[in-house]
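And now, chain A:
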Amino acid sequence: MKDFEYAAVSTIDEAVSLLSARGPMATILAGGTDILVQLREGHRQAELVVDVKKIPELLEIDFQPDRGLRLGAAVPCYRIYEDAAVAAAYPGLVDAAQIIGGWQIQSRASVGGNLCNSSPAADSIPPLIAYDAACVIAGPERTRRVPVARFCTAPGKNVLRRGEFLVGLEFPPPQPRSGCRYQRFIPRNEMDIAVVGVASWVCLRPRENVIEAARIALAAVAPTPVLATEASDWLAGKPANAESFTQAGELAKRAARPISDIRGPAEYRTHLVGVLTKRTLSDAVQRALAP
Partner candidate 1 sequence: MATVFVPPQLRDVTGGADRIEASGATVREVIDEFEARFPGIAARLLDGEHLAAGLAVSIDGTLSNRGLQAAIGKDSELHFLPALGGG
Partner candidate 2 sequence: MATTPREEHTNRPMRVLGTRPVRHDGADKVTGRAIYGKDVQMANLAHGKILRSPHAHARIRSIDTSAAAKLPGVYACVTSADMPNLVDKMTELGEGTVNLAHLGANVLARGKVLYHGQAVAAVAAANADLAEEALELIKVDYEPLPPVTGVLDAMKDDAPLLHDDVFTNEMGKRANKPSNVARHIVFEQGNIERGLREAEVVIEREFRTATVHQGYIEPHVSTALWNADGHVTIWTATQGAFTARQQTAELLQIPISRVTVVPCEIGGGFGGKISVYLEPVAALLSRKCGRPIKMSMTRAEVFEGTGPTPGSFMRVKLGAAKDGKLTAAQAWLAYDAGAFPGGVIGPGCMCVFSCYDIPNARVDGFDVVLNKPKTAAYRAPGATHAAFACETVVDELAERLGIDPIELRLRNAAKEGTRRVDGEKYPRIGFVETLEAAKASEHYQSPLSGANRGRGVASGFWFNIGLKSSAAANVNPDGSVTLVEGSTDIGGTRTSVAMQLAETLGIAAEDVLPQVGDTDSVGYTDVTGGSRVTFATGLAAYQVGLDILAQLRERAASIWSCDPEKVTSESGVFRANGKSMTFKELAAKLHHTGGAVVGRATVDPQGATNGFGTHIVDVEVDRETGKVTILRYTAVQDTGKAVHPSYVEGQMQGGAVQGIGWALNEEYVFDAQGRMLNPTFLDYRMPTALDVPMIDTIIVEVPNPGHPYGVRGVGETPIVAPPAAIANAIYRAVGVRMRELPMSPPRVCAAILAK
């Protein structure tokens, strides 16, 4: 690995000014589980590594039932699932946080880092999209907010500009009779990259077994994680039953534009979108109905 400079900053402003000054040759270090591998294997070059884990805002978990969740970008995965209130309110997020790598990885890796790595196969991005979470981005000019669904632009690429970095994620407050589920398909049972990942969020009508609104997000089937808009919209007003879930799965497949690679052939991935959409919708409805 080529040597680099290391700076541990303690304020957002410090980070912004370093990043502005060094541009593309500076990189953020949160959990480091992606970035260190990429630097070591030469997939990424950096002259300066900016450790943001000493910035208080980046390590914050602030959940209020009426205002939602504010999740610092560097909060490691294990703190999410060990937080009982957050785990109860956002189980779809926990689904992802507890399967990103093994335990050792979850001790370091953050959802924010997973998002900024912008892999099409990132496990945490589909639930973020399904929950309609927004990115809080600090930069030289102002702090801006971008919906997660619009954050990634291509494999490994996102909307962050020179000097900008992700401070945190904002989740809307949980709605009554709503539920979310993330599942991925991998050949092993752990320690794998998603062949396909699907997060389904549903909100049911009061006292009716009918879907009021749904958001289905897919990973590993396009250059970025995507919202399956057609399937999501179609579900509104449909009964929450197996037939609807299967049909939604068929529609979700249309949002998939997968490639064939070492993790799976394209047609298999499309097939899995249908399977996982059906399964996650069913689980999400169960969660919506759970007391």
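Regarding selection, all candidates are chains of the complex that A comes from, given by their letters.
Descriptive notes on the structure:
Throughout what follows, a contact is a pair of C-beta atoms (placed from the backbone, for glycine too) under 8 Å apart; a residue touches a chain by one contact, two chains touch by 3 or more; residues count from 1.
Computed from a predicted model, the values in this text were never measured in an experiment.
Set chain A beside the options 1 or 2, and in this complex the one it touches turns out to be 2. By the touch rule above, chain A contacts candidate 2 in their complex via residues 1-3, 41, 102, 185, 187-193, 195, 261-265, 268, 271-272, 275.
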